[in-house]
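Below you will find the structure I want to go over with you.
The complex is shown incomplete by one protein chain, all other protein chains being positioned as in the whole.
Labels run A, B and C following the written order; every chain starts at residue 1.
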Amino acid sequence: MIWLAVLLPFLGFLVNGWLSFFRPDAKRAVSVIGVGVLVASFISALAGVVGLAGAVHDAPYIVHMWSWMPVGELQVDLAFQVDELSAVMLMVVTGVGALIHVFSVGYMREDRSYPRYFAYLNLFVFFMLVLILGANFPVLFIGWEGVGLCSYLLIGFWFDDEAKATAGKKAFIMNRIGDFGLLLAMFMIFRAVGSLDFLEVFDAAPAAFVTNGPEITLITLLLFLGCIGKSAQIPLYTWLPDAMAGPTPVSALIHAATMVTAGVYLIARTNILFAMAPVSGAVVALVGAVTALFAATIALKQWDIKKVLAYSTVSQLGFMFVAVGVGAYAAGIFHLVTHAFFKALLFLGAGSVIHVMHHAYHHTHSGEDAQDMRNMGGLRKFMPWTAAVMWVATLAIAGVPGLSGFFSKDQILAEAFARGQGAFLFYVIWALGAVAALLTAFYMTRLMLYTFHGPNRTGEAEAKQLHEAPWVMTGPLVVLAAGSALGGFLNLPHVLPGAGWLEHWLKPVTEGSVPYLSEAHLSAGLEWRLMGLATLIAAAGMIAAWYFLKPDRLGAAKAAPAEAGVQRVLLNNYYVDELYNTLIVRPTDWVSRKVLWRIIDMGAIDGAVVHGAAKVSRLLGWIGTRFQTGNLGTYVVLFVIGVLFVLSAVAG
Amino acid sequence: MGMVVNLATPAGLFWGMLPEIVLTGWALALMLVAGWRHGGEEDQRFAGQLALAALVSTLFALWWLWAKDARPDGIALMIALDGFRYASSTIFLLGAIMTVMLSLGYVRRERIHTPEYYLLILFATIGMMVMSAAADLIVLFLGLEIMSICVYVLTGINRRSVFGAEAALKYFLLGAFASGFLIYGIALIYGATGTTNLTLIAVSITNLGLQSNGMLMAGIGLLIIGFAFKVGAVPFHMWTPDVYEGAPTPITAFMAAAVKAAAFAALMRIMVHSLGESIGTWQNAVWWLAVVTMLGGNLMALAQRRLKRMLAYSSIAHAGYLLTAVVSGTETGAAAYLFYAFAYTLVTLGAFGVLAVVGRNGERDVRIDDLAGLAAKRPWLAFAMAVFMLSLLGFPGTAGFMAKWYVLMSAIEADQWKLGIILVLASVVSAGYYLPVVMEMYMNQPITEEAHQESVAVGAGRWVIGATAALLLLIGFFPGRLMDVSRSSSDDLKPSAAFTLNAPTGPDAGMASR
Amino acid sequence: MLLGPALGVSAILFSIGVLGVLIRRNAIIIFMCVELMLNAVNLSFVALAQQLGTDGQVFVFFVMTVAAAEAAVGFAIIIAIYRHKETLDLQNLNLLRG
Partner (left out) sequence: MSGFLASIGYGQWVLEAIMIVPLLGALIVMMGPSAQAKKIALGVALVEFVLSLGLWWAFDQGTALMQFEVYHEWIPAWGIAYHLGIDGISLFMVLLTTFMMPLTILGSWNYIKEREGPFYALMLVLTTGMLGVFVALDMFLFYVFWEIMLIPMYFIIGVWGGARRIYATIKFFVFTFFGSLLMLVAILVMYYVVGRETGEYSFSYRHLLNNTQYLGQWAFWLFGAFFLAFAIKVPMFPFHTWLPDAHVEAPTPGSVILAGILLKMGAYGFLRFAVPFFPHVALDPTVATIVVTLAVVGIIYGALVALVQPDFKKLIAYSSVSHLGFVMLGIWALTLQSIQGAIVIMINHGISTGALFFMAGMMYERRHTREIADFGGIARVVPAFAAVLTLVALSSIGLPGTNGFVGEFLVLIGSFSQYPVATAIATTGVIFAAMYILLALQRILFGKLDNPANKKMQDLSIRELFVLGPLVVCIVWIGLYPAPILRRVEVSAQALVTQVRGQLPVQAKAIPEEQQPLGKFGDDK
């Protein structure tokens, strides 16, 4: 059944791809196929997972397709592995994926490349499934790069806009930098273990590596480099905000719910390796915490609704890395799942808003930015459903008790705090996370206030066009809202009844790492206190936003004054893009063009050596013919010189 | 063993020199005919046909002797009877035949109505055959001079051409000058060894231990100088471009192919047969000559814009390659020479034949660019020229490659791999001037619509061009037979060791013994 | 025995001939110098033949014959060039060069 779940999206891609060339107007067929394969895939995945849950097993269920790269001791099969971890991911990907597909039917309805869009989306799901189901590193890598490809294609979906195409390219290249690390990690693993199959590697790891040794540390750091690229952590996070150039459902699916969390998945998958390398774990956690805070600060000052969410995603991913970094793999996956719900919901809600805004501006032929929050305001009057579900998601992400985000985020911070007893660093990480959580509550409230509350700033004519999105769009939102609200019950804290279901479910995957992890247990009291603190943080953030921000006084985007000082720095993402441009991109271009091509290639090799040799030959020949004066006297002189030369050669 | 000829008897001498005698007879007859009939176009053609008949019949006489495998009774006095002579004489005769064939149309076009033209070719050929047959320095000298004097005249045979006259004068003065060195060298060798017989020279050197004798070494040096001039080795090459440029084109081809081959035949025989054992005395000098000739010839050819002069410099370069074969001082070198000379004769005759077709008035001013677009107008002519250029370049699939390969083998067999490397580097340079010819023909458009209208190969000349191109390709792919012939022909060039030790020495042999 | 001196004189004569070819400009004089070289060699041959047998003497005759033939041809060529250029100064004969 599992292979069916993988195959169906691929078939969808093929059929939709075919349609995009030959029947571009057959939107109904495309919708049916595009959504249908996802739903079918979800169902077959569900069947598979149910089967897995019911089965008595002590090893993951492996599906061998065929032998892919059999070369000597390197035996790589195209094989899928279904275990508890991939089951969770499977449900998220197909479930959330299906909802987003449904949403897309409404969102993309008027796009001229509708079949192409669904072809890409189906292809993405296919690769994502390959990623999470791959039974060895290379197969994972197919999915890993495949989703990157789809991300590239979908970010640049409206490729007529140069900036959007560039954003796609940037995403791909930054991902490739990460992939470089992943590749090297694979090489090192193969050299050490002689295999790339997950099961074999993880079985052999305790014997093959020295705990906390340089080799395992390097391997895990390289793996983490891959995660940094894929999951947009410092320093490779800048592609994700740019990736908002793609259609909003794409942002929801790829750049919030699924693909960007692949890094978290990878660390959870290779938990034994990371557990054996505590230094790497600390690095992961620290990078995660710093990213969480850093991105949250930037999100404070963004005006583009999607940009806020993008930085928020980066920040939330940071939380997940804190979790997997400190060894709380279940907590990381837990946050991954809840984040998939509420962030997909936020994006889709924002998509809904943008859709409507865009429609309105399009109707009046206005060139205003449909994504700028300064142009919105008071939308809850026009789009009550959207406003309501987005509030659910906002409360969840802000960490209001009872909602999913509260539990998952609290668990991460608690786990980090618990490790603080062993090393002070983890207290720092906890503190960073806590501040980030505070900021999260603040900027999310800000987003909601500016978008849905206060007076409407859209414009007189446009305001008449504003209305609620169609049911194909709001329907998925409602489902996701339910998930956002209730997702927390998957893994309740220890102090509550029915706690730790997800943690228990993932036990078979993570238990190999247990011996290497330091015992970290919080007393029930401390856990309660931390929960209380988290509640306070969420409340403080939201109240601060409510208190400080005055949506009533905000002007429309075109009338907005230029930002200054810290605000400008934040608005411009701390000028990191400019920094990269100056330090890396332009020097590379300059060196390639001026030094390598002009000086070395054309100058030194071609000019000096190749043409030089030719010119010297011609020059020598020309000099030789200068003796050919036509004058017998010259000839005789040379003749006599030759005579002396030969006679001396014979004598000597 | 084949037919044994006692060269001490008149009959033996007659049979031993049968080809030369046949050709001389024909030449005398032609002289008579020319005395009666000269002046008109018809007479000229008749003389040409007679010359052709003479050369062909001589070739058969030669081959008859070869087939009989005629050998001397004892050591070769005055005249050598061996495969090397037959093979090399065959090359000269083929060269002469093709020269005559090219000339038939050429002299008519250029209005050279002097029957002596053919007569001199015949006599020059006799000289060459004598050179390759010489077993004695006296005979060798005679052959050389017979050939040279005829060629001096042939160079200036077109009396209307001031260039021909100038070329002839330069050639003559320098040639005579070089002859002086050659004959002085012979005198010193004679003085040191007490003999002019090539076999006995080897014997004397070994028996008297003359390897480091000053007089001998000076003699060898002067001898090398004399030959270096004849083959056009740098720095004795100065006459070559001027003379090749000034002479009528078929004569240029004759000089580049047969004259050079004859000089090399004699040089090879002396170096391998007489001086093979004392290789240390001369190898260094020839080594350097080979190097500067290869590099100099190729580099200077690179600077040329005119086709005829380019081919002249290219022939200098090829003399360098052949000198490489000489450096080895082995039978393999001699065999390589035979193969190379054959291939080079074909390609030279062919290339100059094409030049004669595309040019007028001595072809001095045919520039390489003038060939532009020849392939479109005259595909077969261009194809033949391309084959010639690639063969000159030594490209696989042509005889030129096999020849160069053979020379390289001889050099490397003699552990002269440095020379081998220089040879191939020089070949790379040569690509710089052979390829542009092909490029102009195939890759550029004709300068005008009328270009190449008159470039039509006619009559026997067409056969020469066609046959040489075909043969070059054929030998390029199936060189086996020709290689066997080359090898077996030069097998007995080196006197056997036993023979060297047992041979009688004259009672008063050698200055150095005193 | 006068072999040594004879060879010495021969060498000197030969060198004079070479020198003459080197420094003179007139075609006929150059040719005379070449003849001088040939005759110098003849002197060597004759001197050596006294010691080594008749081969050398035979050689001398051939050299003389060849020299005669060369002279005939040579003068013909010189006359031909004179017809064209009306000079025998070799410095003026450089149409062919490069």
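Worth pointing out:
By definition in this document, contacts are C-beta pairs under 8 Å (C-beta built on N, C-alpha and C of every residue); 3 or more make two chains touch, one makes a residue touch a chain.
Note that the coordinates shown come from a computational prediction; the quantities given were computed from them, not determined experimentally.
The chain not shown here makes contact, within the complete complex, with A, B.
From the options A:His467, A:Arg529, A:Lys550 or A:Arg593, the residue with contact to the chain not on display is A:Arg593. Looking at B:Pro115, B:Gly226 or B:Pro479, the residue that reaches the missing chain in the full complex is B:Pro479. The residue from B:Met31, B:Ile75, B:Met409 or B:Ala467 that touches the chain not shown here is B:Met409.
Touching the chain that is not shown, out of A:Val32, A:Ala53, A:Met69 or A:Leu583: A:Met69 (per the contact rule at the top).
Check A:Val210, A:Ile543 or A:Ile605 against the missing chain and you find that the one touching it is A:Ile605.
By the touch definition given at the top, chain A reaches the unshown chain through residues 17, 20-21, 66-72, 74, 78, 138, 141-142, 144-146, 149, 152, 156, 159-162, 165-166, 169, 172-173, 176-177, 179-180, 183-184, 186-188, 190-191, 588-589, 591-593, 596-597, 600-601, 605-606, 610.
Where chain B meets the missing chain, the touching residues are 390, 395-397, 401, 405, 408-409, 412-413, 417, 420-421, 424-425, 427-428, 431-432, 435-436, 439, 442-444, 479-480, 483-484, 487.
Going forward, only the chains that are shown with their structure count from here on.
In this structure, the chain pairs A-B and B-C differ in their number of contacting C-beta pairs, and the larger number is found at B-C. Centre-to-centre separation of chain A and chain C, using mean CA positions: 96 Å.
Distance between chain A and chain B, defined via averaged C-alpha coordinates, is recorded as 79 Å. With centres taken as mean Cα positions, chain C sits 25 Å from chain B. Shared interface positions of chain A, i.e. residues touching 2 or more other chains, are given as 625, 628, 630, 632, 636. The set of chain C residues that touch two or more partner chains comprises 18, 21, 30, 90, 93, 95-98.
By the touch criterion stated above, chain B contacts chain C in their complex at residues 138, 141-142, 145, 149, 152-153, 156, 159, 162-163, 165-170, 172-173, 176-177, 179-180, 183-184, 186-188, 190-191, 194-196, 241-243, 245-246, 304, 309, 506, 508-511, 514. Contacts from chain C toward chain A in the complex involve residues 18, 21-22, 25, 30, 90-91, 93-98.
By the touch rule above, chain A contacts chain B in their complex via residues 614, 617-618, 620-622, 624-625, 627-628, 630, 632, 634-636, 638-639, 641-643, 645-647, 649-652.
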